[in-house]
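As structure tokens, the structure follows; a few thoughts come after it.
One protein chain is absent from this view; the other protein chains keep their places.
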Amino acid sequence: MQQRKEQLPPGFRGFLVRLGRIDRRWIYLAVAVAIGVPMLAELRLPEVPEKKARATFEAIESIPEGSIVLLSFDYDPASEAELEPMANAMVHHCASKGHRIVFMALWPLGKQMADKTIDSVLKYYHPDKVEGVDYAQLGFKTGNEGVIKLLANSIDGAYTTDAAGTAISEIPLLANVRSVGDFKLVASISAGYPGAQQWVQYADSAMPEAFKLVGGTTGVQSSQLLPYFPTQMEGMLIAVKGAAEYETLVTEKYPVTESPERLGIGRERMGPQLVAHLLIIALIVLGNISMLAARGLKGGAR
Amino acid sequence: MLQRTIPMLILSASGLILILAYFSPVTVVWSDTVVGWFNILAGVAFVLGAGNLLAVNLEKISARRPGWAYAAITLASFGAMLVVGLGKWGAVPNPSFPDVHLAGDQDSTQSAYGWVYEYVLSPLTATMFAMLAFYVASAAFRAFRAKNIESILLLGTAFIILLAQVAAGAFLTNWIPEDRWYSFVRAEQLKEIILNVFQTSGMRAILIGIALGTAATSLRLILGIDRSALSKG
Partner (left out) sequence: MAVLFAMWIGASVVMADAVVAAGVTSAAAVAAAPMPPAAEDVLLEDVPEDAGGALSVRWRTPDPSVSAGAVIERRATDAERAKDPNLLWVEVARLGKDAVALQQSAHVLSELSNSEPTRVRVSIIGTDGELSEFVESEPLTPSVTIFSLSRLPLFIVVLVVSMAVLGWVVAARMGASTRIRRIAALEAVDEAVGRATEMGRTVLFVPGIQDMNDIQTIAGITVLGRVAKTAAEYDARLEVPTCRSIVMTAAREAVQSAHLAAGRPETYSEGNINYITDEQFGYVAYLSGQMTREKPAACFYMGAFYAESLVLAENGNSIGAIQIAGTAEPSQLPFFVAACDYTLIGEEFFAASAYLSGERDQLGSIKGQDVGKALAIGSILVGATLLTAGALLPDSVVGGRLGFLGNVIRAFFGG
């Protein structure tokens, strides 16, 4: 595209005006540095848990020890960076509290996401947990909210076997579980549709008193879920920030000695996020200063 | 005439059945049939899409048009995944039917399909998503300019959320006591107010508009007032 040559004022003002028209690749480079350096330097900052993270922690703490909880992994690799930390912390929290966990997924790759968390957290920190007794992996089921509707009626309406092919009736953990109403808590860690919103609409609304519902969500999706907290969803974790706060609460009460970094991914990622946010604020301020500097120039900065 | 009338009738009937099924459980079976038809059509149309993909890329390669090497890579990947997926290479045998190869499971990375999914597609997907970080920064730099009162408000809100989302918010405002009437200026409380009050109410207003727009558009299509989606004829 042909650009009309324009006379820039000399000196510092000219520099400021030029700054507003900086090639975006410099911005990309700055972002890469702002994320890369704190990541390599392992910058960690203390997280002060806020209301939503505390409510999520309390929801899991308040149900009786040994309760059966349902964790639905409704995300895929695209949002893994944002949602994996909270999934890891939640599984460690549930297992440490003695709850028994049923894993499922409404997203095709959700099962792989759950498998990853089972391997890196459940089997690693809680090797005594036995599959079928302390936890079960039901896997992915196609049908979006239809699966939730079926689960609200009966588990075997949606799943006849677990992910490994064992009949539901032969899994000791599910012996007393007929429908989603028999879980004490349901958590959906979701990146969009189908996800936490559908769990509210089709499971919680069908039996609001039966179980507690908590949701983990990406930052972008959070605005659509906020109206449900705290009435329908008793706890809510928003993006890496929510995960980092929740991790803090979980590891304070249930610390781990070996490889604590597996339960610190959220806090680890908050360091780069802090620097990136500050960079964005700096960029916005610079852009505005440049706009002010260009005021009065012909064809000045837009 | 027929090219337009018959699709119009199908559209109207399908639309009415889907609405009716929501209010009348006895007609749910009809709506299931309509949805079933759509799924069958979408399945058949996939063959059309695959055929188109082949034709376009083969044409690119044979004419040595710019970027033909990408077309060759696309076709090679397409063919390889097709063979691997349909042939179920390395699939984990199904415990119920261990001798039937095609009953095997391709979820795990032991199978070629699962391996490609886990180690090629997943990282590529995550990479594309991660690029958003760069685009967000450059879009923010360009778009957040304090040109008028509204944009200044937007800018201020953005600053509060950006700071409150990271430790900087707590660092800057934690000295404000939590039990005073002015505690709402603490970063985390300001963020809550912005998200729960202003953002949620704005979002709900937009959603109500979208819902009404969807209803009116559907009505125009079902009643044949808007025929632009059925362009033939």
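Odds and ends about this structure:
The chains carry the letters A and B, assigned in the order they are written, with residues numbered from 1 in each.
One rule holds in what follows: a contact is a pair of C-beta atoms (placed from the backbone, for glycine too) under 8 Å apart; a residue touches a chain by one contact, two chains touch by 3 or more.
Every value quoted in this text rests on a predicted model; they were computed, and no experiment measured them.
Contact with the chain not shown here comes from a single listed residue; of A:Ala34, A:Met104 or A:Leu174, that residue is A:Leu174. When you scan B:Leu102, B:Leu153 or B:Ala215 for touch with the missing chain, the hit is B:Ala215. Of the listed residues B:Asn52, B:Gln110 or B:Ser183, the one in contact with the hidden chain in the full complex is B:Asn52. For subunit B, the residues touching the absent chain in the complete assembly are 19, 22-29, 38, 41-42, 45-50, 52-53, 56, 59, 66-67, 70, 121, 124-125, 128-129, 131-132, 135-136, 138-140, 142-143, 203, 206-210, 212-221, 223, 225-226, 228-233. Taking the whole complex into account, subunit A touches the unshown chain at residues 1, 24, 78, 153-154, 168-170, 174-178, 192, 220-221, 223-224.
Just so it is clear, only the chains that are shown with their structure count from here on.
Of all the residues in subunit A, the ones that touch subunit B in their complex are 24, 27-28, 30-32, 35, 45-48, 50-51, 76-81, 109, 111-112, 139, 163-165, 219, 222-224, 226-227, 239, 241, 270, 273-274, 276-281, 283-284, 286-288, 291, 302. Of all residues in subunit B, those touching subunit A in their complex are 94-96, 107, 117-118, 122-123, 125-126, 128-130, 133-134, 136-138, 140-142, 144-147, 155, 158-159, 162-163, 165-168, 170, 174, 188, 192, 195-196, 199-200, 203-204.
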